[in-house]
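Heads up, one of the protein chains got dropped from this complex, but the rest are sitting where they should.
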């Protein structure tokens, strides 16, 4: 009996979607539009952040070895350096290699002519895992016995941290704003589409229907519209992303952008879309109906 | 008589806004929401680009003066350099100043000890107007009689051009997408809100009203709703921008962001908002009505 | 003047509502159209107003041939008609006064004429005290009288009324029908669909009776000749 009732409500909800065809179409397409606005911006942010992460990992610092250390002694320091938690890798560069690199850089200047590599020091090129902890890591590197001095561009570290923080803050603000506005648009649309049902609801009440009896088909209808909207939005979003990635890889300038593969993002995105769709669908229709139920 | 009719249409349009209160409210608020989504993103893009422009202008190149030139001769080159169209400014740095700067930079290294300023050259620090034309400008600088060599970080120039191009392309794509989606949402909303008027229209036709007679009040109604939506969106956008700028200046990290003052953006933004509002308002209601006029 | 020749109407779902109706109503006539529920009376009225098109046959109303008429001319045909619809068709959002005034605005009447004429017809139907009410604040009979007032307001050439007294008490009904007769005497053609046997018989006018989409009688005897 109970189950029977819910299958009736479900059937009524589905029927209603078709009998109010234009309205259903409008709700779904506006849900799709809003989800895509939100989704596109979220995907953009994720890509920007993954790119920042990548650039960050390319930043390096120089750890100069004590002048008293021999070549082999200096080389032996590598494992000590790598033992520091925030160090991603450490590459040894001998005095001679360093001079060669200097010469190739400033070669046409007379300044370095005749300079002997002995005036330079052995050094390590160190990459960090987290650039934000550069200052701390610098101190840890300097504490290693045998490291005379560490050259770190703390201002770059600072700059990166700032940029990352700015990008995160701005994009979180925008995503939240978009989410709120989209939810507003979507639930308003669902309200609009159910607005002309107040007569239908009044008639139902006059015939002796309880509030629950009237509400359930609307809830199912809202859930279905929200769900369908979410699915369509997801597929469209996938398509758009796919096409954009292809275009980016085609273009010579844009190729520099490294895109996050959709596969990594698909599941959470689908989850968010469906959740938003369902909440907005059911919530939107419930709020309208509540108003009309007091007949 | 004619004027009389249009004032009747206008009055009818205004009345209709109030008699269909909920619907009007919904249209306006969704128009506002969509315009703010569009507007916020456009403002964000404008700020990002103005920031890129600023960073760009901080980039410099070095023009080394021929060794044979005396101090005064070298100084005299300045106006020749400034005559090059893309040169924003050129600052003279003498051999001695250059050495001082080197020493302060690499001072704790034994490398430069005892070096005489005579091994260095007089030089100009040159800022460009457009970094994208760096290669061309470099050639022009080298062509100046008395300039021996120009040191330019062409790869940075390349990088900036790439970033600018990427940011522009991405943001134009997003703005266009947002515009299209927003227009779609707005005109769909107006369609939804006029959807339940088909009976009203059918009655009007039965009473002998011409299509024009029916259409005009709707057009006025749509125009007014669009216009009101645009104004509200503009004021809200202004408020949001204002608050964000204050917040940015408060926060220590975010202070680095230099915001474009709203005054510079206000007029074009208002223009775009109003134009979009009017187009969507009138267009949306016209398309619905056209469908119902064939009674 | 109305002329229908062999008019047939089948609705989209296949219902044959009219199966060859021929009739002519001359200018100045007063005609009752009677018949059982579902016999096709409202269908005839919808055809005359151009709301629906016939499947077959020709219809001429006030000089407009409905087969040839261009959409742009339709409003001008309708301005020669005053129609009372069976379901009233009032605009919910407009009050009584505006529902009636609207019909005058639509034909391009001047504000002065509107201000003079609307209160007059509202008084005729006994609604002068309820001009500011919305349709849903009226009783069934009052709504019907608004519909009648709207049909009269433009002094049409032909008044077509579908059950104009279905929601009215006998006294009101008689009043309205007497009003129609008076208007008819002043030269307006009147076509009234009604079930009210008593009224039909009392007025002794031409009666066209249809059943099942066909004319079954058409006489000047003023007798409601559909009987159980």
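A few remarks follow.
Each chain gets a letter, A, B and C, in the order it is written, and its residues are counted from 1.
What we mean here is this: a residue touches a chain if its C-beta (ideal position, glycine included) is under 8 Å from a C-beta of that chain, and two chains touch if they have at least 3 such contacts.
Not measured: the values here are computed from a predicted model.
Looking at the complex as a whole, the chain kept out of the display touches A, C. One of A:25, A:102, A:213 or A:262 touches the chain omitted from the figure, and that residue is A:213. Panel shows subunit C; residues 11, 13, 15, 34-38, 41-42, 86-87, 133, 137-142, 145, 162-163, 166-174, 195, 197-198, 224, 226-228 of it touch the chain omitted from the view. Even with one chain removed from view, subunit A keeps its contact list with that chain: residues 4-5, 8, 16, 19-20, 199-200, 202-211, 213, 294-295.
The criterion applied here is as follows: only the chains that are shown with their structure count from here on.
If the chains shown are joined wherever they touch, the resulting network is a simple chain of contacts running from one end to the other without closing. Chain centres were defined as the mean of their Cα atoms; on that basis the chain farthest from subunit A turns out to be C. Centrality by C-alpha centroid: the chain sitting nearest the overall protein C-alpha mean is B.
Chain centres here are Cα means. That of subunit A falls 24 Å from that of subunit B. For the pair subunit A and subunit C, the distance between C-alpha centroids works out to 67 Å. Residues of subunit C found to touch two or more other chains are absent.
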